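This is the structure, below, for whatever I ask next.
Omission of a single protein chain aside, the complex is shown with its protein chains in their original locations.
Up next, chain A:
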Amino acid sequence: MSTNTATSVSTGCFVSKGKYKRANEINYLPDEDDKFIKHRLKHYAKQWDELSVQIDVLRSDLNAQIFDDLVAFILSCHKDRHDIHRLPITEIPTAVLVTGVNTPDHGVMFSNMNYIIKAKVTPFVARLLPKDCLRISSLINSIYNQLTNTLINPEDIDLDDSFIDESIDVDNTVSLKKSVRRKRTVSMSTLSKWYSEKCRTYVDDQSPRKKAKTFASPRKKTLDLKSVDETEKQDSKPHIVIMIEDIENMNASVLHDFISLCSSYLSTLPIVLVLGIATAITAIHQILSSSTSSLMCMEKFHAPPASQYLTHLLDKLIMTPSIPFKLGPKVLNFLLDNFLYHDFSIVNFIQGFKLCMLEHFLRNPLSELCCPVEDVDAIASKLTQAEIEHFRRHPSFMRYVEGTPGPVQAKTVSDCAAVKIRLAQEVKNLHSFHKVFFPTLSFLHCLGQNLPKFPLGKHLRELYSTCLSETIQESEGYKQAFFFLRLMCFDELCELLGSCLKTIESQTSEKTLLRLNEDVNKFRYRLKHLDDEIEESVPGEAEIKILPQRAKLHELKEKLQSMSSSRKRSPYERLREEILSYLDNHFKCSLVSPMSLSLHEVLYFNELAAVKEQIRPSPRYAIQTALTEPGKLLSCPCCQCGSDSILSSMPDLCIVYKLHLECGTLVNLYDWLQAFVMIISSNNGPENQKKSKSKGPTVEQRARFIRAVSELQFLGFIKGTQRKTDHVTRLTW
């Protein structure tokens, strides 16, 4: 822009290195006059950190079994390869890992696996993604780079601990080496040469180095945990594990070549393949020919299904009193639907959960108090006058105040200290309610688990979501479940009560639950000693009258019905009735819908509208609303109108869009242009209109029209057609 650049002889583009801007979360906060948002951000960060740690633990627990199996498999491979007496069977040991269709989750799983195999089995692990493997040469290159880096890396880390300056040098040399490598052709023979050389050194200094490592850095202990017997490792060379993440998306011919290469180099390279398959094992045969698949010796592993993972996640993280933040019924159902109906992806579910949590802390001032129960008092006492004022303006707090009785109401409006105490009390009430609520819920779930047609839902999550959205006693499923329970026979009921008790056995801190436990135990005792029950004297017997001589038919029917209902019940039936009515009462007390509790907004996030667009975007709907009602989007006063009318003040694109909605499949461009010109010239007054009509559209109008039409084409609403000249096809309906 300055004169200096203008005088330059050659024109060119100069790169000026700008400052790298690190995104700062403070800048993204809505700049309302909410000064306390930073507090809440801190709360959020703390809670999310705890939660994410728990999620990681859960994930590794869930996959522990399959990883152990895999590691055992990899260790057991290539055992008999030194048996010279026989012809070698040249089969590549292959673990086929059926991962399920939720592709976004696989990345995490494979990186965990990579980590575990490196720690427990061998340092030589390469992980291939379909994008690396467009050609066989690039595939081998990628393997080579990953494998050669494995042995450089540990030293890097070691250096990192002591000399930071030197590590930079090492990095440089590594990158230099890489660039030299790249010029050369890397083939499998290069790899095998490298391997044999590395092997010699690796086996030599395997044991001392390892010991040194464990002493030097105790934080790496987890890596060495459960590692293989050192002696065993020294005997055999370390395996090379090659993981291919997504077989379906690999180029089939490249994969074919790679496998045949592997099998031909198997005598020098102890390769173990791990193939990830998203669909089913038959996919292998669709991709590979039998000549190739016979080169492998496959063993199948099934990753736990995503739905099981979800159940775990819900049990441990959502349906638990230990985490203060809770999802309301609308949001929870939305997230669950998204998971079950759309993608089966846990990663997306967790992201959605995180977004909800963020929204909650961002929008709701009351979320200041959304914290573990131990901290409630401390935080409540620290609330300032201004913050309480801020609370008072929030609708949910107002609702709460209105619900309270008169004198208390007056106090909450005026007295700050009283408000603090009341708030703390209410939140603590919520927490203690949760402590009873969840075990009771699982008790009820256990009760209804084996009933025909699952009136209470197959999963605990279904029961939970009905509980959230309505009072459980009034729901259809609950009534049906109790109807079935009333028909239950003796043995089943005994067994059922026993298994139900197990769900609440561990919870001994809550009084309500202890009482429930005791009472149910008493009932069980009585069931077992049913003979000792005192016979109930039935007074009804005397009352049975002889029917009048000439009774009408319906009278007779009534009579018989009343007789059958009042027939003598067995002691078991009476006891069953007693048990069930007891349980019903108990559920009535402790399974209240949390949404009906006062100030539940502190912990519950139920504003679906705030997160729906982000979690399940619908771009086409958004574009269409923007085009039909531009006034809302642009918030300009002149375009405010209903969705049908067309105003000349609207943007050209909107006018063109609205006009084309009136046409059929094919749109005549000339008619379209005429209609467009009509509309944009309509506000110019009658004289102008006449003028333009006689002359036809001006150049400017035509240009505007063409521009709008091409924008519409860019948005994907129309496209050109060969069928008729000067026509375009509509693509949407």
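Following the convention adopted for this analysis, a residue touches a chain if its C-beta (ideal position, glycine included) is under 8 Å from a C-beta of that chain, and two chains touch if they have at least 3 such contacts; residues count from 1.
Just so we're on the same page, contacts and distances are computed from a predicted model.
Hidden chain, UniProt protein name from the list "Translocation protein sec72", "Origin recognition complex subunit 5", "Ubiquitin-conjugating enzyme E2 N" or "Nucleotidyl transferase domain-containing protein": "Origin recognition complex subunit 5". Of the candidate positions A:199, A:283 or A:488, contact with the unshown chain belongs to A:283.
From the set A:403, A:498, A:696 or A:716, the residue in touch with the chain omitted from the display is A:716, counting the whole complex. The hidden chain makes contact, of the residues A:298, A:610, A:663 or A:678, with A:298. If you put the hidden chain back, the residue from A:65, A:249, A:570 or A:640 that touches it is A:249. By the touch criterion stated above, the residues of chain A touching the omitted chain are 85-87, 89-91, 93, 96, 100-101, 103, 135-137, 140, 184-185, 187-190, 193, 246, 248-249, 257, 260-261, 264-265, 278-286, 290-291, 293-294, 296-300, 305-307, 338-344, 616-621, 716, 719, 731, 733.
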